[in-house]
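A single protein chain has been omitted; all remaining protein chains appear in their positions.
The letters A, B and C name the chains in turn, as written, and every chain counts its residues from 1.
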């Protein structure tokens, strides 16, 4: 299929189930909310060696936040429920509780499953903390140096999707990168999804395990390495492609991940020099979800 | 002592020894270097519950980088040598190796102690990686999707200083916060130091342990909580102070931490509404270093 | 009236009629669109001595732009139709035609009145320019160094509103400023309005003419100068107020200006230290529009 003159391969992205907690951080303004959100979601690219997958979802307008302040939604993701809870405690406790003017609310108030993260963190108040009700939410106020820190008693989490993805192939590196950046900026306004890698982009895709160094859990995917096109057998790098970037998308629903994939591809293919879009999978054997690129562009 | 009309308490900051690795990240431009640096140093505020203390030090001009590109220095800190090495591998492997156009160099080439982080990460190349020499540095080139990833074989680390600090006390929260932000911006240009907390600022200082909840390693320092001034005995919050922010500074040398402390305080006291500067210590019993505020403003 | 504990004076903002052209700038991504938008709207605070009033309205999502790229709407305003047209030509010709990857579209396609700005600027192509139709819009393609520059033949303008405003009074300067910044960030997402001053904020309000220096068209409004509270007669600065910032809002409709005023005030009053909100008028004798603050908070 061709869209905007760019070939979109008849491929599918293989995505996985993961547990996702969604946290709403508000502050004086978007800038301070973003500072807390950035620190709290850092070192959170891939579960392979990061303690969690984490990212900033999108702005929360004042009219949608419990305290009427500007904010950001963040998502923290893990396969393990226990580790997800630990990550919530550590990341909120270390990176939001300490962040100027930040408050923490449940970003998934309708979720059935909840961690009592606020209840665990309120002990930091050492007995001076107080609970109160506000618009049906149970909140804690903890006296701190800046005045007080507000956190909701519970944070919701849900069964979500990890590893939605697409690959941008271009005739050179700046072209692939401009396309990836454009895609990420568009995805950053879409509800319910994050792109956990640095700037939302992956420069170095991996395969499961390794051919030579057997002790590795993951290694570079040489079939997608442009400099190895003439070296490895069955390279997936088309002729004329000098650089590839991958966008990985996690989200609380499959539909949101699909929507983000489509919007990201549409943005990417507008950049000159982009020649091909594809997606990554493991033959459909590992992941629970398949996102067919062709299906996204039917209408 | 009064400087610019603001009282600077005759106090001292008690700082600790810590091991600090310094990494130089270069990229297409400062923006892409900053993206890698931000992801790699996130979730890195305090060793209490973060996997490391980490922060962005300052810009590296093209004339001081091995590849002549723009960059940023970052620091990753831990008490434990083993954990520091693990953090280097995980943070560079997950957050810089994956980041568009980023390369990694030893940020402390004169350091005696080194981790062979580059050598460990090069296995990601699964046999396709190659080493080469450049200006006396041993580098690895790993074929990846974007083209190649360059990393130096070894990263230096040193015995540094953690927990240099000062407190900004102001008549209200926006005043204290504007002062803290101003201080951080000035410190961000100073060589050899980082301010690991969100936006460089701590909204919620802690004390060791807890009075009520004995199971805690750290809890809110009620003596520095403005809302508890009339509640707790011997509160350290002066009358008229409604908000306090703390700046914590780590650095590879004590002199650098002192220089940053002085520059930060000078910036902070220019903001209207700031009434007092002090610093935090534990009576001098825990930390190896004492930074006397009065000494910083002698000349 | 009190909202969130802050007094909102029973005052009204006196606003004026002005002609407003709305331009849609698209580019590779929001960042490049913003760079063009920023240059094109600079030096555009007040018609008193700026060549126009100008500002960035809000992001244009890819799904609402003719070329499916990310963008920003900007507004350029002038009392004089002729000068407005000249400003459009000069600002687009100098600041958007020259800006990387930027394209220019009519931001008010339903407007009855239009300037043929694109038609005038296409002469820059020196005969190599070409027109084409796209989705009912007449566009010009001009060959330039980067490749081509796309501009719509006509740009719409309308009778709009200038000088909607409110004043934030606070117990000190950082508090008033944090409130103003918070207000501006919220207003920046609202449709159809701009805040033309630096960062959207005015530090130095003016009165018409002058008392002492008769040759001036405008001078500082001493009745709103906190340092002159005890010096001038009938100061409007309440006791305890040390700083005032004004937000000025222009918009293509009165309703939009009202909506932005309300949203801005709601954001401002959440910042500690803000004690009073009021608005500026000339007794209702000069401006065509009156925006009563009390009316905004009825529901």
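Here is the rule we go by: a residue touches a chain if its C-beta (ideal position, glycine included) is under 8 Å from a C-beta of that chain, and two chains touch if they have at least 3 such contacts.
All values derive from a computational prediction rather than experimental measurement.
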Sole residue of C:8, C:77 or C:97 that reaches the chain not shown, by the stated touch rule: C:97
Option from C:84, C:142 or C:256 whose C-beta touches the chain left out: C:142
Residue in contact with the excluded chain [from A:54, A:142, A:256 or A:271]: A:271
Hidden-chain contact residue, picked from the options C:4, C:80, C:131 or C:227: C:227
Sites on chain A contacted by the missing partner chain, in the whole complex: 170-175, 177-179, 242-243, 271-273
Footprint left on chain C by the chain that the document does not show: 28, 32, 35-36, 38-46, 48-51, 54, 89-91, 93-102, 123-128, 142-149, 167, 173-174, 176-177, 180, 197-199, 201-206, 210-213, 216, 218-222, 224-228, 231, 242-246
Positions on chain B where the hidden chain makes contact: 28-31, 59, 61-62, 67-70, 147, 178, 181-182, 185-186, 189, 263, 266-267, 270-272
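Please note the rule applied: only the chains that are shown with their structure count from here on.
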Copies chain B and chain C touch via same or different residues, half shared test: same
Chain closest to the middle, measuring from C-alpha centroids that were averaged per chain: A
Where chain A and chain C are represented by their mean Cα positions, the distance between them in whole Å: 35
Averaged-CA centre spacing for the pair chain B and chain A, given as whole angstrom: 25
Overlap residues in chain A, where contacts from two or more other chains coincide: 28, 147
